[in-house]
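Just one protein chain is left out here, and the rest sit where they should.
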Amino acid sequence: MDKPGIIIISHVYEIAKGIERLLQEVARDVPIQVIGGVDKTNIGTSFDTIFEMVSESPSTNILAFYDLGSAKMNLEMVQDLSDKNITIYNVPVVEGAYTAAALLQAGVTKEDVEEQLKEIQMDK
Amino acid sequence: MDKPGIIIISHVYEIAKGIERLLQEVARDVPIQVIGGVDKTNIGTSFDTIFEMVSESPSTNILAFYDLGSAKMNLEMVQDLSDKNITIYNVPVVEGAYTAAALLQAGVTKEDVEEQLKEIQMDK
Amino acid sequence: MNMDLQTGIRWMELFNEDIQQNKDYLTQLDTPIGDSDHGNNMSRGMDQVIQAIEAESPDSLEALLKLVTSTLLSKVGGASGPLYGSAFMGMLKILKGDNTSSWDKVLRGGLDSIQKRGKAEVGDKTMVDVWAPVVKSLENKQLTHVVIEEAVEATKPLKAKKGRASYVGDRSIGHIDPGAYSSALLFQAMLKSEEK
Partner (left out) sequence: MNMDLQTGIRWMELFNEDIQQNKDYLTQLDTPIGDSDHGNNMSRGMDQVIQAIEAESPDSLEALLKLVTSTLLSKVGGASGPLYGSAFMGMLKILKGDNTSSWDKVLRGGLDSIQKRGKAEVGDKTMVDVWAPVVKSLENKQLTHVVIEEAVEATKPLKAKKGRASYVGDRSIGHIDPGAYSSALLFQAMLKSEEK
C-alpha cells in the first residue's frame, strides 16, 4: 500500500499511545502506528520491536517521527535493513507528527508535507 | 518554595503522564507536575484543572510547557489569575521539557535554562 | 443596542437554542480544519450557562456577564473556551469601568480581549473575522443580520493563521471557520433578543 503512513517511536509507552490518540482525532484515515518504550514498563527503544512493526505494516511509504536521538539511531538501522521506504524527520515528535497527520488527512502529498516539516526542523 | 518546578499541559492524558516518566528518569529532584486531557478519557485542556494544579503546587517558580495553542491560552489565563510566577515556553513539549528538566537537575539556573530553550523556540 | 439583564438573559437563551440546533453543523465545520469538537464544546458550554443562570439567578447585567465568563471558560473545552471566556471578561471589564458604556463599547472590549488572548488579526480565519465587522457595524449603528451572515461567509476563502486550522495551511481555504460560525450565532441571537 503506497498511501503514506506515519510511525512514531518514543522512549515511553504512554507518550507513543498518547500521540496516537491526538493524531487519530484529526487524521482518522491516515495509517498511524506507534511504539513506545522497550515494552510497556521500561523506558527506551528497541531495534527489534521497531523492525517488527515496520515489517508487518501495510504501509510501504512511511513518515517516521521520534523523540530522542537513540530512537533515531534504531530507526536508521531499521531503514537500512528494511525494504520499506522510510523517511525520518528531525522535528518535534508531538508537534511534527501532528502537523504531518493533519496535512495527510487533508490530502496533501508526502512531498508537500516535507516542505512544511522543514519549517520546524530542529537539532536532535 | 522558590525552587524552579516544571508543569506540562497536554491535550492527552497519556502524553502528559509519559512525559512525566521521561523527565523523572533524568530529573528526580526537580518538581514536575503534569495535566493531560480535560480528564483521563477526553482530549482537550481545562482552565479549571490547570488552575487547581498550579494553586496546589508547592512551587512558586514555574516553567510551563504545552503541546498545542489552546493549552497555551488556558495557561496564560492561569498565569493572569494566579499569584505564582509562571513562565510559558514556546518550545516542543517533549524535547523542550526534557531539556529544561535535565538542566535543572544539573543545577543550572532558570535564567540559563531559558537561554538554552531560546535555541529551540518554535511558532506555536 | 440597549442591553440590560433581561435582554441579556434572553440573549443567552436564544444563543443556547441556536447552538444546540447547530451542534452537528459546527462539528462538521470543525472536521476538515480541526478536531471535530466545536459543536460539542459550544453545546456543553451553553447548556452549562443556562443551568447556571437558572441556579444563580444573576441580578444584574454585570452578574450575568461574570457568570457567562466563568462558565464558558470552564466548560467549553478547546480553544473557544479561553477565547469566549476572555471575550465576556473583556465585556465585563468595560461595564465595570463605566456602567453607562454604550453596548458597542462593551463589545469592543470583548473583541480586544479575544485578540489579546488569541493574537489573531482580521483575516486570520477565526472568530475575530466575525467580531471585528460586527463591532464596527454596531459602532456605526449599522448592524444587521446580513452583516453577520456576510462576515461568516467571508471566512471561507481565507487561509487559517491561528488555531488547529492553521496546521492544514492552504487546505483550510474553502471552508467556513467553526468559531466564526458560533460567533455569528452569538450575534444573530443578540439582535433577536432585542427584536421581541
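The first chain written gets the first letter, and so on, giving A, B and C; residue counts start at 1 in each chain.
Here is the rule we go by: contacts are C-beta pairs under 8 Å (C-beta built on N, C-alpha and C of every residue); 3 or more make two chains touch, one makes a residue touch a chain.
Source: prediction; values computed, not measured.
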{"item": "Interface partners of the hidden chain - shown chains only, full complex considered", "value": "A, B"}
{"item": "Hidden partner interface residues of chain A, rising order", "value": "38, 42-48, 68-70, 73-74, 76-77"}
{"item": "Touch list for chain B against the chain that is not drawn", "value": "25-26, 98-99, 102-103, 105-108, 116"}
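Definition applied: only the chains that are shown with their structure count from here on.
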{"item": "Farthest chain (mean CA position) relative to chain B", "value": "C"}
{"item": "Centroid distance [mean C-alpha coordinates] between chain C and chain A, Å", "value": "38"}
{"item": "Averaged-CA centre spacing for the pair chain B and chain A, given as whole angstrom", "value": "24"}
{"item": "For chain A, residues that touch 2 or more chains besides their own", "value": "25, 98"}
{"item": "Chain C: positions in contact with at least two other chains", "value": "35, 164"}
